[in-house]
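Please read through the structure below; I'll follow up with questions.
Only a single protein chain was left out; the remaining protein chains are all shown in position.
All chains are identified by letter, namely A, B and C, in their written order; residue positions are counted from 1 within each chain.
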Amino acid sequence: MSTAVAMKPAQRLTGFMPLIALAALVAALTIADPDFLTQRSLIAVARTAAPLIVLAAGATLVVLCGGIDLSIAALASLSTVFLALWLPNLGGLATPAVIAVAAAIGAVQGVAHVLLRIPSFIVTLGGMAILSAVALVVSGAGTVRVVDDSPVHWLDLYLGGYVPMSAATALIVVAVIAVVLRVTPLRSWISATGYSESAARLAGTPVDLVKIGAFCVSGACAGLAAVMLVSRQFSGGPTMADNLLLPAVAAIVVGGTAITGGHGSVWRSLAGALVVTLLRVGLPIVGVPSAYEQILYGAIIVVAVALTLDRSKVSIVK
Amino acid sequence: MNVTPRSAAAILSLSLAAAVLAGCSEQAGGGNGTAAAGEATCEPSKVRLVGQVRNESNPYEASWLAGGDEFAKSVGLTQERLTYDGDSTKQQEQISQILAGDTKCLVMNVLPNGDSDTPPIVKGADQAGAYLVTQWNKPADLKPADYKTWLSHITYNGVESGQQIGDALATAIGGTGGIIALQGVLDTAAAKDRFVGLQNSLKKNPGVTLLDQQAANFSRAEALTVTKTLLTKHGDHVKGIWAANDDMALGALEALQQAGKAGKVAVVGIDAVPDAVTAVKNGTMTATVSSDGSWQGGIGLAIGFCAATGKLKVEDIAAANRAFFAEQFLITKDNAGEFAAPKTNPADFECGNVFNRVAGPLT
Amino acid sequence: MNALEVRGLVKHYPGVTALDGVDLAVRPNEVLGLAGENGAGKSTLLKALVGLVTPDAGTIHVRGEQVKLRSVVDAANHGIGMVFQEQSLVPNLTAAENIVLGSEGPAVRRGIYRWDVMRRLAQEQLDKIGSPIDPLARTDSLSFADRQMVEIAKVLRIEERSQHPPVVILDEPTSVLESKEIETLFAQIRRLREFATVIFVSHRLDEVLDVCDRVCVLRGGKSVGEVAAAGAVPRELHRMMIGSTGSDDHYHGSAATTVVEEQPRLSVRGLSGASFHDISFDVAPGEIVGIVGVHGSGREDVCRALFGAEPTTAGEIRMDGTRIDLPSTRAACAAGIGYVPAERKTEGMVGALSVAENMTLAKQQARCAGPFVAPKKQATLVDSWIRRLSIRTPGRDTPIQRLSGGNQQKVILARWLVAGDIRLLLLDHPTRGLDVGVRSEVYRLMRELAATGVATVLLGDSLEEAVGMADRILVMNDGRVATEVPCPTGAKPTPLDLVKEMV
Partner (left out) sequence: MTSEVVTAPRRQSRRGAAFRDAGPPVALIVIFAIFSALSPQFRSTDNVQNIVDAAAVLAVVTCGITFVLMMGSIDLSAAGVMGACALTVSLLVANNRNDNGFGLLGIAVAVLLGCAFGALSGLALVLLKVPSFMATLGMSAVGLGVATLMFAGVQPNITDTMVKGLAIERFLGFSYLTWIAAVCVLLGWLIQRYTRLGRYAYAIGGAEEVLALSGVKVKPYKVAVFALAGAFYGLGGVMVTSQLGAGLVQAGDGYDFSAITAAVVGGTLLTGGRGGIPHSAVGVLLVMVLTNGLVQVGVSPYWQGGVEGLIVVAAVAAAVIPQRRRNQVVK
């Protein structure tokens, strides 16, 4: 049936494509501006990419299940507001509290998706609007400043003087998700749900729980990303993370995860997030004018996806 | 991207080990710490000028960058133009990337996306020792005077402008009647201050009633739809439209035209974008308040340039000039001609004159 | 002159030789049967005939003229068309559009539809085969058999393209049809031969002999012989297909367990749902109960309801005397119930996942130590089942979609057995599309399981299969159990007895 019988080397290559795309991009930026490839500059990229990595890693799970989570950015914004409001009273407990609340909100959307049988695109699109409204109301439509940011300051430190703590945390999150998936049956369950939900269900896979769980983790990741943003901005704002939605989705797809579900991994999203961050930050820094920057950004992500997507696993591209 | 559990575990333990061994530090390694910061002076040719605004696709911010270019040209340099699409995170990302480069003799003239975006920019610039001028948005309790290289914060008095156009609107409709208000992006100081100004004006003019207020997010297109809806909702009760910026005022004008009410309803806005000034001149719009984009684009760089080259000592800047309201003028039909083509005077940017347009300290 | 002739056709895939010099000649206006086990090369041969596969060597001749077929359109231009095994109709278009799809001719002029012309063209096609279907009905509102008619009407459109009588290839057309529908289809085929040549492929040898004039047998990518259908018996064909005499006891009746009356394993009382009402029956441990009924009788839904995949409105289900609720498939799974769905490709397996993952999907505990997957445990377990069911696969990590249908089905069956906790197995057309050899293996496995006390509910692929395997048969009609027929080895009812109850 399948025509892809023996293409092992090619397949291995597509597995590394996100990394190759990343390296090519760094090389191109360095050629455009030799000052770009400095240690400090790369450290700054890593620090910058951290929230996006975390957001993308969480949403990757939902995409692997065959859905999409459009609410992550709005949820992260709302979480920054919560964190900023709670820090004065809860102190160090505010961080876990915010992540827990974000996870719960994610789970609620998952439940709505599963029980009401509404496509995740619609549930999370609605969720996005609702969460934004709540954030506006809770914050009084203004930014909430964090006067004492010591409970989240640790994210702004540098490990060993070089590795930004936020980047290390992001890496740990990705690693933990990846390891948990690999060593437990979750990996099979999620892929089965993504590739063929009905087959998974008829094999007794707890499809509904898996999906709710994915939304829950996606929400928790949005919460953690919010903590990182607050530690960087010293404040919370009702629209602070809103613009990270499309970059996060782009990161997932550029990493080579199939938007139709099943095929992909959080590691791919890590590479994808770095590519997207380099594009967002790198292009203007090396002096590409604003208009051309957008054109290049658009063209490069299309090409990057063309390179990274493993088409042997996806028969029809929609 | 196959990472086995074992290698992933290795990464985990390695990073933890690194943490324990090396401890944590505040600053990325290989940095030059707090650099020049006012002590060493820079060669004028070594100064790096950066101007950052939201985008190049609206007239006000485009003129800002043009003003910056003009100033840079006058001192034989070029301005690095950065735009962040109104995306707070992108702005921070660009700033931290700029600060990760060579920060000696770096001058930044920044339009922070919102109040909350200012503190991290200030902290970053302070650590890197880059000269910084911010405009429009900053939290009230964050003061340039407390920092060494955050030279100044420039803004316009939103409460005042909101009140000025509110009063002008009240006069235009003869002191009595209903008006509607179009608010800006709710999460910005500019939108809130200007609305406070309107409320002050309403107190002063008891005959004027606020029928409705809706957010149109500083956008011409949104203002068009919102105005159309409000016009049908309140019908002929609407005598005037108060818009928190000129783009929305222009959108409201289009809506009036489409509703066949052009000329029957007074419209006011803020910012004095060229189209609005023309409209005021033609009499289709009642009033607007000047804010001078190209001056703002040049002045921030000029202050920084003067400080970097040592012509202006940070200690010498008067406290009142570290955070100030710039001069603004109410533009009505009478004086619209003078503002039709805003001209930046190169003399404004000379180091002795940079604070000429101070209207008063920021309160 | 032969309508179609194939000489020395060879096709290699990496590692496999699918066709190894096949010769085949089809005479005008005959119905030629094509028989062979899975992997014998039937599919590849058919694909070569309609231009989906380019052969490495050998030639194809249409009416004596050598041709190269590069695409379906190419084949159609030479008068060759095929009714595909999985129906190839667009569900959301009308029957008429499907019939003319790809060769609209005058029905679409300069990209603009002319619905009246299209309707007329489609009606002409449907009239040819005497089908009463409304050409403007949406395809997904038609019954399965009607859709098959639409397919045939569509294939006959190739007449318009070539001046000669068409060659129509029917690939497994009966595998999902009920017996009555099969009768209609056969009537159509007999009609077709008046003006067309037919190549008929089926796993059901009796059917092949029933409808064909001549049967050609493939084995290992070669033609190994042909027989005139008249007077031939299935056993003879079977022997040619597998190269030796098949077992007499196809259904392994000798291994049937004697059911001891004790507490029933499964007890259903008054079960009702959207498409079935007041269903009551018992299944004893070790018993195989067949449910038969026409399409729409509700038997599939009863089966799914027992697996928690279809909601019920009333009634109770007891397993070993304990009442259970089945709010989800997960609950059914935990209760020791297993289900093999009829749609293997879309509902049975997850194509892109490996054999090992598919096999352990339902019973994760079998490959885990605590909450973690134990790779060694999994390898041992999966390999042992691959050996036990002689599943032919390059390895346990091969994606299941690369396996042949029979081996895929074995993996899905193994899925329920790996943990050894299965108490009730629900089999919905478990042998659909499988060749004789694999079928036999599946039957033997069912007998083995029954011997260990597993209760089985079987929705047979054919009436014969249900009769052959079941100890007892429930006949369903219009959502209700019409009657219950005992079916012990040695005293089997004939399919005809059952058909009377079904309609």
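Assume a contact is a pair of C-beta atoms (placed from the backbone, for glycine too) under 8 Å apart; a residue touches a chain by one contact, two chains touch by 3 or more.
None of these values were measured; they are calculated from a predicted model.
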{"item": "Visible chains in contact with the missing one", "value": "A, B, C"}
{"item": "Selected residue (touches chain absent from view) among C:Glu207, C:Glu347, C:Asp435 or C:Asp461", "value": "C:Glu347"}
{"item": "Selected residue (touches chain absent from view) among A:Ser41, A:Thr60, A:Thr95 or A:Ser132", "value": "A:Ser132"}
{"item": "Among A:Pro34, A:Pro88 or A:Gly298, residue touching the chain not depicted", "value": "A:Gly298"}
{"item": "Candidate in contact with the missing chain, chosen from C:Leu4, C:Leu89 or C:Ala366", "value": "C:Leu89"}
{"item": "Option from A:Ala112, A:Leu171, A:Ile190 or A:Leu270 whose C-beta touches the chain left out", "value": "A:Ala112"}
{"item": "For subunit A, the residues touching the chain missing from this view", "value": "66-68, 112-114, 116-123, 125-134, 136-137, 141, 197-198, 201-202, 246, 249-250, 253-254, 258-261, 290-303, 305-306, 309, 311, 315-318"}
{"item": "Subunit B, residues in touch with the chain not shown (by the definition above)", "value": "55-59, 62-63, 65-66, 183, 186, 212-215, 219-221, 224-226, 228-235, 250-251, 254, 257-258, 260, 273-275"}
{"item": "Those residues of subunit C which, in the complete complex, touch the missing chain", "value": "71-73, 76, 84, 88-93, 97, 101-104, 108, 111-113, 115, 140-141, 143-144, 154, 176, 296, 300, 304, 308-311, 329, 343, 346-347"}
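Heads up, the rule we're going with is that only the chains that are shown with their structure count from here on.
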{"item": "Graph class of chain-chain contacts, one of line, ring, star, complete, other", "value": "line"}
{"item": "Most widely separated chain from subunit A, with each centre as the mean of CA atoms", "value": "C"}
{"item": "Euclidean distance of C-alpha centroids - subunit B vs subunit C, Å", "value": "70"}
{"item": "Chain centre separation (subunit A, subunit C; CA means) in Å", "value": "43"}
{"item": "Geometric centre distance via CA averages, subunit B-subunit A, whole Å", "value": "31"}
{"item": "Residues within subunit A bordering two or more other chains", "value": "182-183"}
{"item": "Subunit C residues within the subunit A interface of the complex", "value": "13-15, 307, 309, 328-330, 332-334, 339, 341, 346-353, 357-358, 360-362, 364, 367-368, 371-373, 399, 401-402, 415"}
{"item": "In the complex with subunit C, residue positions of subunit A that touch it", "value": "1-2, 5-6, 182-185, 187-189, 191-192, 195-196, 198-206, 208-209, 262-263, 313"}
{"item": "Complex contacts: residues of subunit B adjacent to subunit A", "value": "1-5, 8-9, 11-12, 15, 18-19, 21-31, 55-56, 80-83, 85-90, 92-94, 96-102, 114-117, 119-120, 123, 139, 141, 185-187, 192"}
